[in-house]
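Can you read through this structure? Questions will come right after.
Yeah, one chain of the complex is gone here, protein chain that is, but the others are all in their spots.
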Amino acid sequence: MTRRVVITGIGVRAPGSSGTKEFWDVLTTGRTATRRITFFDASPFRSRIAGEIDFDAAAEGFTPRETRRMDRATQFAVACTRDALADSGLDFGTLDPHRVGVALGSAVAAATSLENEYLVMSDAGRDWLVDPAHLSPYMFDYLSPGVMPAEIAREVGAEGPVTLVSDGCTSGLDAVGYGVQLIREGSADTVLAGAADTPVSPIVVACFDAIKATTPRNDEPETASRPFDGTRNGFVLAEGAAMFVLEELEAARARGAHIYAEVGGYATRSNAYHMTGLKKDGREMAEAIRAALDEARLDRTTIDYVNAHGSGTKQNDRHETAAFKRSLGEHARAVPVSSIKSMVGHSLGAIGSIEIAASVLAIRHNVVPPTANLRVPDPECDLDYVPLTAREQRVDTVLTVGSGFGGFQSAMVLHDPEVTSL
Amino acid sequence: MSSRRAVITGLGVVAPNGLGAEEYWKALLAGESGIAELSRFDTSRYSARLAGEIRDFDGAEHLPSRLMPQTDISTRYALAAADWALADAGIDAGAGIDDYDMGVITSTSQGGFDFTHREFHKLWSQGPEYVSVYESFAWFYAVNTGQISIRNGMRGPSAALVGEQAGGLDAIGHARRTVRRGTRLVLSGGVDSAFDPWGWSAQLAGGRVSTADDPERAYLPFDGAACGHVPGEGGAMLVVEDAESARERGAPRTYGEIAGYAATFDPSPGTGRPPGLRRAAELALADAQLTPSAIGAVFADAAGIPAFDAAEAQAVREIFGPYGVPVTAPKALTGRMYAGGGPADIAAALFALRDRVIPATAHTTSVPDSYGLDLVLGEPRPVRADAVLVLARGRHGFNAAVVLTTV
Partner (left out) sequence: MTLDDLRGTLIACAGEEDSVELSGDILDMTFEDLGYDSLALMESAAKIERDHGISLPEEAVAEADTPRALLALVNGLTATAA
């Protein structure tokens, strides 16, 4: 008998909110949290908009020592971990530490700290031979970010398998998928899984400027992220994090836990096509969706809501629409599909986990979050993308997907554990 | 979990003392060291100058011209090692394996750092318009997985893991998991390289790099005079394959089976709880359904720092008894290659099973009696065993163990 895995605790930090409840309020009211970049002078850049978080480490309960030690992304992940623990009602002190694992996702890890240290060591970029006299003791951890999941492990006292999953923009989905596999195979009973990324930093903005993947719609920051809209012209970079308590179903039931959802199926495939480009046909994402449904033993028609990757680039939204049609058949036209990136932007490796949070909350509240800023139809994107306004409807089963540089295509099926299999 | 067995059918190694798996193995047996003064830049202002540097690798000889402008040196290592491993396994376009049945799971702990340093430098000294379009992926930790997948048309389940020096074994453990869940073949392993001035400084910031000047006295695993490690670059890629699939397609060779794998994490300091390395090894043995007496050699993590060496020696002693198993650390000849270290050790361990000989731990001469360790010193030692244990630890508490057996 396969061990089943459920989500029993959630912690989220996303633009426009400072916790799970506020996050859901943002999504269901269709508010957008993208704005002009305030973290640095963005005037030399092509895209000057981002989903920034007003994160106050002291107010979040971090000691000055923790704040010095932890990179911003790590702080996000730890804050979410604390929320998820409290939310789960699980007393980690009673667990066998050997049976607790951590699977953290991040695409660019300590990028922001790397850049800060670089400026100090290189005399603001002047010196190629950086000056070791100005070396931060934490510089090694910014180079090699194993410290990120290590901090989570310390936070919860995990002594089981601990890893950082860094699959670019699907990291947030893949880290949770990894954690689910650890529990299923019996390597752990409880896993803290999720993702964090804080890429709103000049070097990352410059990277996406160079390939023109981010939107230059600088005069309309609140409506700049336009997934599936005919006028879309790129994504809005963002930061964020989400963490989950994953438990084996019977253990969760035995302690009377509140169960948000079961992770029924997960799969990832690669397009083996291009580091940044996508073919129009959506073949590999469709295959990931098919495999995830297969693992969940659910028919495609049981999907009540599709939480899309919906980045708002020309090619992604077209690719993804094709993947939904290819994998869901006629049901693609019947099922609501939406992208929360329209509201909270694209936080690279973190967004996959933030989208899992949105999916799980959709099941909890029986509400489908909308795609904000979707006003102009695109003939190549012709599904029901839930424009502008959230929709109340029964949501038992959600498909959430991700797509990223390197060709990664991932899919996860989340459902109410009472939903019976085929 | 299913009864599918994961075997290794191809090896590719890029190491400071040998390009190619057999060359690396020959160098280990001959005691040829790749450690010398770092030549990539003027190291005079830095506290450490010795490195396990790869000096005879020209990316353009191994890779298409189109890939050169878009790849960091570490990705060139990964792509070349992947090519060699696939060729060794007899996998090419005509191998008859479905594209979704071949995945790529790699580890790096430093990403494309030399490349990214140059882009940071361009951004801040010249401006955003100077930043390369390739920086968006040449830097990130998933780059080797993506590039290998594209170059070889592998569309199956893929991933990139980071866990400092333990990450390479975690990648191979995840590859085995993926094969057992139904994918026929996963190309897996790890590489690292960060030998630009900034990457070098960052490694020094870790506080564990040897500042000795003598290449034969700088990295002395388990020696009483151990004073840190020498950073290395490179690593290895392995073809991990379902045993049945390998037999069906007539794979030219099978080096061995990944019979056991486990990962653990150390408790927080101050809890008084024991470190996790011993438990990782014991879990991997249990996973392989083997007792310690079946293990013919241990390929150690070999930190080269007395406290860590003592802790590892204690774990080995507690499992195998004092002087209970031959232990070796071939990485004394290459330096610590971070994510590349574990996979390179696996390659060496598989050759040890094949040739029935354990390579010696170079440079170390005097192991404290308190370690109770049977370290293979001086000359390679013949071994009669069908199983070996490979250990790795990553900074901040990562532990991983892999048990390899003959098939």
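In this document, chain identifiers A and B correspond to the written order of the chains, with residue numbering beginning at 1 in each.
To be clear about the criterion, a contact is a pair of C-beta atoms (placed from the backbone, for glycine too) under 8 Å apart; a residue touches a chain by one contact, two chains touch by 3 or more.
Given the structure is predicted, the values throughout are model-derived calculations rather than measurements.
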item	value
Hidden partner chain, touching residue among A:49, A:150 or A:211	A:211
Hidden-chain contact residue, picked from the options B:36, B:87 or B:133	B:133
Contacts of chain A with the absent chain, listed as residue ranges	210-212, 274-277
Where the unshown chain meets chain B, residue by residue	64-70, 129-130, 132-134
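The rule is simple: only the chains that are shown with their structure count from here on.
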item	value
Interchain centroid distance [CA atoms averaged], chain A/chain B, Å	30
In the complex with chain B, residue positions of chain A that touch it	44-46, 97-98, 102, 107-109, 115, 118-119, 121-122, 124-126, 128-132, 135-147, 149-150, 153-154, 157-168, 171, 174, 178, 181, 185-187, 202-203, 205-211, 213, 267-276, 284, 287, 404-408
Residues of chain B touching chain A in the complex	1, 41-42, 45-47, 70, 99-100, 103-104, 109-110, 113, 116, 119-121, 123-125, 127-128, 131-133, 135-137, 139-143, 145-147, 149-150, 152-164, 167, 170, 174, 177, 181, 194, 197-199, 201-207, 262-268, 271, 273, 276, 279, 338, 394-398
